[in-house]
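With one protein chain held back, the other chains of the complex are shown just where they sit.
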Amino acid sequence: MIIKLKKNINQELINNITEKLDNIAYKSNIVSTQYADYIIGVGKNEIDIRSIGVLEGVDDIHRVTSSAKLVSRKWKTQETIIDLGDDVKIGGGHFQIMAGPCSIESEEQIETTVQHLLDNNIKIMRGGVYKPRSSPYAFRGLGLEGLKIFYKHCNAKGIKIITEVMMTDQIDGMYDYIDIFQVGARNSQNFNLLDALGKLDKPVMLKRALSGTIDELLASAEYIFSNGNEDIMLCERGIRTYETAYRNTFDINSIPLLKKKSHLPVIIDASHGVGIREFVEPVSLAGVIAGGDAVITEVHQTPQIAFSDGAQTLSHKEAKIYYENIRKTVEFRKGLKRF
Amino acid sequence: MIIKLKKNINQELINNITEKLDNIAYKSNIVSTQYADYIIGVGKNEIDIRSIGVLEGVDDIHRVTSSAKLVSRKWKTQETIIDLGDDVKIGGGHFQIMAGPCSIESEEQIETTVQHLLDNNIKIMRGGVYKPRSSPYAFRGLGLEGLKIFYKHCNAKGIKIITEVMMTDQIDGMYDYIDIFQVGARNSQNFNLLDALGKLDKPVMLKRALSGTIDELLASAEYIFSNGNEDIMLCERGIRTYETAYRNTFDINSIPLLKKKSHLPVIIDASHGVGIREFVEPVSLAGVIAGGDAVITEVHQTPQIAFSDGAQTLSHKEAKIYYENIRKTVEFRKGLKRF
Amino acid sequence: MIIKLKKNINQELINNITEKLDNIAYKSNIVSTQYADYIIGVGKNEIDIRSIGVLEGVDDIHRVTSSAKLVSRKWKTQETIIDLGDDVKIGGGHFQIMAGPCSIESEEQIETTVQHLLDNNIKIMRGGVYKPRSSPYAFRGLGLEGLKIFYKHCNAKGIKIITEVMMTDQIDGMYDYIDIFQVGARNSQNFNLLDALGKLDKPVMLKRALSGTIDELLASAEYIFSNGNEDIMLCERGIRTYETAYRNTFDINSIPLLKKKSHLPVIIDASHGVGIREFVEPVSLAGVIAGGDAVITEVHQTPQIAFSDGAQTLSHKEAKIYYENIRKTVEFRKGLKRF
Partner (left out) sequence: MIIKLKKNINQELINNITEKLDNIAYKSNIVSTQYADYIIGVGKNEIDIRSIGVLEGVDDIHRVTSSAKLVSRKWKTQETIIDLGDDVKIGGGHFQIMAGPCSIESEEQIETTVQHLLDNNIKIMRGGVYKPRSSPYAFRGLGLEGLKIFYKHCNAKGIKIITEVMMTDQIDGMYDYIDIFQVGARNSQNFNLLDALGKLDKPVMLKRALSGTIDELLASAEYIFSNGNEDIMLCERGIRTYETAYRNTFDINSIPLLKKKSHLPVIIDASHGVGIREFVEPVSLAGVIAGGDAVITEVHQTPQIAFSDGAQTLSHKEAKIYYENIRKTVEFRKGLKRF
């Protein structure tokens, strides 16, 4: 049960509501986000929610039985819009392309990429400075110092930054230099990290786990929301299956299902979703026409020498056509009839 | 190694070639299809294929190391076109919609569906008369008698028929009444059935197995081709994964990969691929924009009372919009730039 | 609902029962096996089965709601024993080792293997004469002629034969020469083949499909039983997962679950279940201690030159120790306490 509280409700009224919930054996979870205050009532008894709905201080009340409540579209039917400022928005009809290298490698690489993005009117740059690598002996990213250079160049040109955070201790250092915190697939159920990101007022893009279910993804998003941060994006990046012909199997079904189940924007990562350069474009277009709100795509001036993920990275030249096709498809889908 | 033989080559010349292959420890497999004769040489020695290519009677020679040879695009770069007559073609730029109920249930149902297809300018009707059902107590289809009625109505209106064959003993009875033999997911590696269908001159649509790999699908197609039938279509119908939110996980990656690896048309079955009515359309559109050559989709006048698969079946009213969107997307993708 | 009928019940009494079922909207499926006659009532209404149980001619009645009914242990709590004659039995406390090569390759190979089995007191020989191979160019077995030689040598020495049947047309030819029909993983849902095997009076060993569920395996067994053959064994042979370190992932969980859900014997195929020679023994022992009723294992005098599956095949020398350990473990588990 989700109880949205009136603005400026006082503590006494809150106590009154939680007491009533207590009486019917519902546990109260107080949630205060950047936008509103809620009480999440968790219990099993069959009750008439109107008896709670009439209490003073209650703005709105909804029954949501799934374990993912605040992120559910059963409760909030309108799509969440992530507003990054400068008119850069994602969701609710606003589409964005996020592009950039897998890893931030050097200042020169950043400059080249920023220019490429400006040339193509892309507003958000991706690039890892903390890299989760399965081998401890592999390149693990340029870290905070790399991020500061990344920021210097992007900020100067009005480009927003999305980059991966791997642990709570990194959050404070990164905060001033990024626009979107990315949670990687391997941290999709790192609940302490989710808790910490939920306490921020900056957007989070949450990737589905390597073999995460739709329900687990939504439950992880619920962690962030219930800690106080409503600005969440869900990212489909392919799942692990028995098929070895590609790195992952992009789960196209998840796009319309997530759009239906949740009010949060859904992001398409076809670079990891298929893992083979020449198929990144058709799989991205598929995700767009199926309803995605943004793509996040690996591009590199010279994919052959990229520090990581070169095999799934588009060259800047290929990317130019890619962006064009993505944008055409976004326009095209607006003309489709829905039933 | 694929050796395409000249038309009207005589037996002596063939013997000469196989002898040469024998000398270099390659086993010869003679393949005669409705369109040409081939020798498939299987061996491991490194050889210079030109020494074979210069032999009399050889039209063309290609080295193909993968186990799927005749179906490979490494050998035949031009896309195969399946020609059903009356200008109904699939592949090589020709797109078709195949639609109809999961099961043929009654003469009345056939008539209603045929009219629906005519109204929407659909040229191929699907509908099962032999139904693979996991429980022996479930409805198993109307059989050959049902097929004959199916044929009577379709033939009268110029509609082509695709329906599933489950065993070799059914082939002869079905032959006169259908246009495309469908091999279901559970029979995708029923090699005896594939052998038998390879001896026919009618097209076969081969579904990927429940958890079949891309390579297994191509190897199964190779069975049909190497028995003498070149008219094969490959069908992606979703794979089995750990995700339980849908019936199957439609593998969108397979569409561009199959198009690249094979010259055979690729068919999109989103009805089984996602298994939930409202997602059949976005997943189908995804498959189309990713490069598929046809869709095969379950439609029923009243899905709620369908004998089988009702939950993934579009009503005729929904289907009308669906067809329109599919066709628009087919047109739209022609305008995309490729790189 | 399973109604076991009294021996020598007449048609009139049967009609009376089916009429009663009809009245409560239950569909009657008459099942006559080599051992008894049954009516399987399929319906959805809540009823008091005692109203049927009191009818004349009814021997016993059970409510079984799962789709696999006759193979369920809810109905038949006693374990089925497969009796191959000459005191060779499987199930209900009787354990057997089945061993032999993947493929029957030559008369000499048969003789060597038979001698090896005699030396080790093994009563059942495995060996394929019809081989399902993913490539059409691979060795496909010696066929019926090979089977006859196989039979000649085994029969002379009192060894029973288990071998794979791939299609209904092979059944008649094979019938006189084998003791157990094996259904391979790729045919586990070849329902027509299951129907046909259900009409025989010889035992069938049914393998789980490549990625078949427990419920599907039981439903496939139900096909055989409901067609009239009660002598069925279920075989766990590993499932397809994302893990590429082995050929398949042997599903050890399935052994105690199948034993609990069904009265049919459960057979352990660790050769395919792990696919790596040195792990066949520990995985087999695991299956035995978890409750399996037999092992079926690939052995070959010289695995290195076996026509197929050499990498997972034990040499005769290794097999000797293997048999010993299996037998010790069978004895050992009898001393374990159950709770």
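When the chains are written out, they are named A, B and C in that same order, and each has its own residue count from 1.
Throughout what follows, a contact is a pair of C-beta atoms (placed from the backbone, for glycine too) under 8 Å apart; a residue touches a chain by one contact, two chains touch by 3 or more.
What you see is a predicted model; the values in this text were computed from it and never measured.
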Residue, one of A:Thr112, A:Thr168 or A:Ser315, that touches the chain absent here: A:Thr168
Option touching the unshown chain, where C:Leu197, C:Ile214 or C:Val295 are the choices: C:Ile214
Of C:Val54, C:Ala245 or C:Ile305, the residue in touch with the unshown chain: C:Ala245
Absent-chain interface as seen on chain B, which is shown: 211, 240-242, 244
Positions on chain C contacted by the hidden chain, ascending: 211, 213-215, 239, 241-246, 249-257, 260, 273-274, 276, 278-279, 281-283, 285-287, 289-291, 317-318, 321-322, 324-325, 328-329, 332, 335-339
Chain A residues that touch the omitted chain in the full complex: 27, 29, 40, 42, 67, 132-137, 166-169, 186-187, 189-193, 195, 209-211, 215-216, 219-220, 222-223, 226-227, 240
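Everything that follows uses one rule, which is that only the chains that are shown with their structure count from here on.
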Contact network partition after chain A is left out of the picture: one piece
Contact pairs, highest-scoring chain pair: A-B
Chain centre separation (chain A, chain C; CA means) in Å: 49
Interface hub residues of chain A, defined as touching at least two other chains: 211, 241-242, 244
